[in-house]
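Just one protein chain is left out here, and the rest sit where they should.
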Amino acid sequence: MAGIENAEIEAAETQAAGAGVGAGAERPRRRAPRFLLAIPAWFLFVFFFAVPVLFIFYYSFGYKPDIFRTIATDHLSFDRYGDSFSDTFRDVFSGTLQVSLTGTLLCLLIGFPFAYWLAVKVPARWRGLLLGLTIVPFWTNFLVRTLGWLILLQPNGPLSGVLQDLHLIGSPLDILDTREAVQLGVVYNYLPLMIFPLFVALDRLDPALREASKDLGANRWRTFRQVTLPLASPGVIAGLLLVFIPLTGDYITALVLGGAKGNMVGALVASQFNTAQNWALGSAMAVILILMILGTVAIFAAIGLVGRALIQRRRRVEIAVEPA
Amino acid sequence: MSAVAARRDRARRDPVNLLLGAWGVAVFVFLFLPIVMIVIFSFNEGRALVVWKEFGLRPYVDALDNPTIRNAIFTSLRAALGAAVIATVCGTLAGIALARRPGRWTIGFLALVFLVLVTPEIVDAISLLIWYVRIGGPFGPDNTILNYGLVRLWVAHSIFATAVVTLIVRARLAGLDESLEEASADLYATPASTFRKITLPLMMPAVLAGALLAFSLSLDNTIISSFVSTANASPWPVYVFSAVRAVLRPEIAAMSTLVLLLTLFALGLVALVLRRGGASGEEAAAMLVGVEAAPGAPGK
Partner (left out) sequence: MAEDFDGVKILAPRATVQRMTRRHFMAGSAMAIFSGSVLLAACGEDTQTGGGSESPSAGGEVEDQLNFFHWAEYDDPAVFKDFTDKYGAATKIDVYASNEEAIAKLTASAGTSGYDMVIPTGVFIPQMVSLDLLEEIDLDRIPNFKNVDEIYRDQPWDPGNKHSVPKDWGSTGWIYDKTKVSSTIETWNDFIAVAQGEASGKTSVLDTPGNLAGIYFWANGINWATTDQAELDAAEEFTVNELAPHIKAYDSYPGIALTEGKYALSHAWNGDARQGLLSTDEPDRYVWGLGAPVTELWMDNWCIVKGAEHPNAAHAWIDYICDPKVSLTDLAYHGYNTGIIGVQEEAEAAGLEFLDMVFFSDEQVATMDPGAVNEAQQRLVDIWNKAKAASA
């Protein structure tokens, strides 16, 4: 029976296709080569991204010949990688990873309830306006937003004054130029990038699904755990990626708010090119940064996939096949 | 009181809802606090930005009077315009190709797009600096037609933006039913005509969103700009960044406030246009951040 149905469907499709082809057969249908339209973008990416970055890879195996010149590649070796993993630099790599992982997690913890509230709880007529308001900081210049925090967190600044008046702190606020200030700054700067994909995912969730879950007797926590969260997970993943990847490479927030304590890997790379004129070492550190980001994403993706497989295995419901 | 109204009242007083509401307000305060600080301190007539002296309009006068600041803003705007054009054109074409003409090349191209999105800005910055100097030509002083610094910024800013626009357009087109285009072909429209009358209008919101996003990404670009910019084309973020490392003055806050007002005005205008075009308030807002490009976000 299924076979006959399939055959009928196939016949119908062929007819339709034939009609289309037949109608078009009178005009020469010149279909452009498949990738033609993508060539400008391809050129841009290859010539101004892939090739230059490959040069960086190449330079990372070189060395600095003398104080006057920046790079020599006649002797290639892994030495610069060895230098990068020396004690002091190693701490910067791990510190950066700490800040970015913590920051990403904080963004998720802060952003998810907010996105949920905006997508699910706020009445529809206010939603557009509130979302628009959320966009405004996103459209303000990144550096300027960070400067706003610089003003706010000054020892003689507004926040310090308020906190002292409230007797929450005893002496002027001394959070600037510390790791905490950097953490605060990066969470602030990347929070919108977490909120937006979460909002979209939660917004597209059909409320009927949640209602159905409640009708079937699940309490709100169970509904959240087994209906809302899984359906919103693409948004969660998008948000995590959108935040973690740029955050790890960003060093500007750290520079502005963290002073000497705000040394992220990006700043190390920048200083090798900006002041130390050691392109080989800078390139090696840049490659390590890329690998750090890709590696972390890969590890978490693997964990996620394994975890999901385990959960699904546990949840699988066996349906016995009744003999006909 | 009707059952529906009663349930609504209960929902309003529900502790979880109240908590969520409070959290929402708290996050809004958190998001706007630094911006409010910048606006307030833009009226600071002191010498240093971060120390309040007295209220006044002098920073605005100084900002508008300062040729370096004016140049920086104009350079930023010109760079953003050029980058947006390049990114929108390249990205739209690529998005169309990916959605409508996929093939064996697709996976390689998408891998490249992914790499572009994943690479940290500092790597782009150092690689482009070395590359620009190497190839010279339009990126060096030999370029007598255009400001070569501006050309550097256009290309540098458009790379990431092109990748983003590609994904936005691709997502939008993939979500569209191809049957509309096929129907058009069945009705004897040429491929070009189909594109112009059917495909283009349908994907226009995505193209516009991509263009807007490319423009704003370029305006915000600090790291790459600070490496590749030249003396004659150095954009606003580079000026602010070097001021951070030297001396910060209130003019920076003043100019930033002006730019913010302009941005709000532009955003409002765009939202209005989108609303008129039929999108709901939410869709307009969502488009303004190009959320359709978010990898993994479900297509329409």
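Letters A and B name the chains as they come in the text, with residue numbers starting at 1 for each one.
As a working rule, contacts are C-beta pairs under 8 Å (C-beta built on N, C-alpha and C of every residue); 3 or more make two chains touch, one makes a residue touch a chain.
A quick note: this is a predicted structure, and the numbers were derived from the prediction, not measured.
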Given the contact definition stated above, which residue among A:135, A:176 or A:237 touches the chain not shown here?
A:176
From the list B:2, B:68 or B:179, which touches the chain that is not on show?
B:68
For the chain that's not shown, point to the residue among A:73, A:233 or A:271 touching it.
A:271
One chain is left out of this view; which of B:132, B:154, B:215 or B:236 touches it in the full complex?
B:132
Where the unshown chain meets subunit A, residue by residue
64, 66-68, 70, 88-89, 91-92, 95, 154-156, 172, 176-177, 258-263, 268, 271-278
Missing-partner contacts on subunit B, residue numbers
47-48, 50-51, 67-68, 71, 129-130, 132-133, 136, 139-141, 148-149, 230-234, 242-243, 245-247
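FYI, only the chains that are shown with their structure count from here on.
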For the pair subunit A and subunit B, the C-alpha centroid-to-centroid distance in angstrom is 16
Subunit A-facing residues of subunit B, complex
16-17, 20-21, 23-24, 27-28, 30-38, 41, 49-51, 86, 89-91, 93-94, 96-98, 101-103, 105, 109, 112-113, 115-131, 155-156, 158-159, 162-163, 166, 182, 185-186, 188, 190-191, 216, 219-220, 222-223, 227, 236-237, 240-241, 244-245, 248, 252-253, 256, 259-260, 263-264, 267, 271, 280-282, 284-286, 288-289, 291-292, 294-298
Flag every residue of subunit A that touches subunit B in the complex, lowest number first.
19-20, 23-24, 27, 29, 31-32, 34-38, 40-42, 44-46, 48-53, 55-56, 59, 110-111, 113-114, 116-118, 121-122, 124-125, 127-152, 154, 156-158, 188, 191-192, 196-197, 199-201, 203-204, 220, 234-235, 237-239, 241-242, 245-246, 248-252, 255-256, 266, 269-270, 273, 279, 282-283, 286, 289-290, 293-294, 297
